[in-house]
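So, subunit A:
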Amino acid sequence: MKVGLFIPCYIDQFYPQVGIATLQLLQKLGCQVVYPQGQTCCGQPMANSGFEHLTHGCNSLFVDHFDGFDYVVAPSGSCVLHIKEHLHEPAREAAATNIRQRVYELTEFLTDILKVASLPARFPHKVGLHQSCHGQRGLHLAQMSELVDQPYSKPGHLLNMVDGLELVDLDRKDECCGFGGTFCVAEEAVSVKMGVDRVADHVKHDAEVITGTDVSCLMHLEGIINRRKQPLRVMHIAEILNNTI
Partner candidate 1 sequence: MNSHTSDHATLAGKFNENEPRVNWHDETLWWVRKKRDRMAWSVNGWEQLREAASDIKRHALGNLHDYLVQFEQQAIANGAIVHWAADAAEHNRIVLGILQKHQVKRMVKSKSMLTEECHLNPHLEAHGIDVIDTDLGERIVQLAKEPPSHIVLPCIHKKKEEIGDLFHEHLGTPAGNADPQFLTAAARMHLRQEFLQADAAITGVNFAVAETGEMVVCTNEGNADMGAHLAKVHIACMGIEKIIPKREHLGVFLRLLARSATGQPITTYSSHFRQPREGQELHIVLVDNGRSRQLGREDFRNSLKCIRCGACMNTCPVYRRSGGHSYHTAVAGPIGSILAPNLDMKDFADLPFASTLCGSCSNVCPVKIDIHTQLYKWRQVIVQEGYAATGKKVSMKAMTAVLSSPATFKVAGKMGRWVLKALPGMVNNGFNPWYKQRDMPAPPKMSFSEWYAKNNKDEQQG
Partner candidate 2 sequence: MSSRDNILNAVKRNQPESSMLPSLKGLSDMPDSFDDYKRVVEGLGAVVEEVVTEEDIIYALDKHLPERKRTVDTRSAIQQEWIHEDAHLLEDVDVALIPGQLAVAENGAVWLTEHQMKVRALPFITQHLVLIISRKTIVATMHEAYEKIGGPETGFGVFIAGPSKTADIEQSLVLGAHGAKSLLVLVTP
């Protein structure tokens, strides 16, 4: 199984350890993983700001780099959702369609494609799971609190396989953290308040670590935690699932 590893731009630049953990985890689970050098971004920051018409360059690059893999996997629900919904390349639409159908967020790839039943991971900590919205409501990574439906959670399912890990309950299990792309600077006051409230929910339930499937949300929460010197930290779910010590 040949997997193209898509590492979103802010992970590449600011959180390389998340990319490394994702790569190692996939390799550990038997995937042949290739990271195509030269990849940049899915184009979401522009598109969500109303500039989808400027994303042709990003789309074209994306098709250049990810055409021909069995699967494309990324440690980000948000970027994956954007590709799934918006990747088009008029000159190579068949290739773009193929990618849209084969792109997976890491935890859905592990549960739905690899059908992982156990993990050699250990992480003896109390962990709160932040359900990032695009993964949650876009990719349906977990049952959404608004809908009357059977409960499930793909990231929760995987975290429960980790030895020693205790997943804490939250008051608001899938409330947005307020990152929202350019929203985080354009609507600074509301964005920060949303983040502060999310962190408070995790603190209230004694989480030592906030984890999630999107580094963008975690970066926003980490910025708040560090500024306020709060007693918890953020880790991407790949780092926990790849943790063996």
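Behind the choice of candidates: all candidates are chains of the complex that A comes from, given by their letters.
Observations
Quick note on the criterion: contacts are C-beta pairs under 8 Å (C-beta built on N, C-alpha and C of every residue); 3 or more make two chains touch, one makes a residue touch a chain; residues count from 1.
Computed from a predicted model, the values in this text were never measured in an experiment.
This complex places one of the candidates 1 or 2 in contact with subunit A: number 1. By the touch criterion stated above, subunit A contacts candidate 1 in their complex at residues 4, 7, 9, 11-20, 23, 34-41, 43, 45-55, 57-58, 61, 65, 69, 133-134, 136-138, 144-149, 172, 174-176, 178-195, 197, 219-220, 222-224, 226-227.
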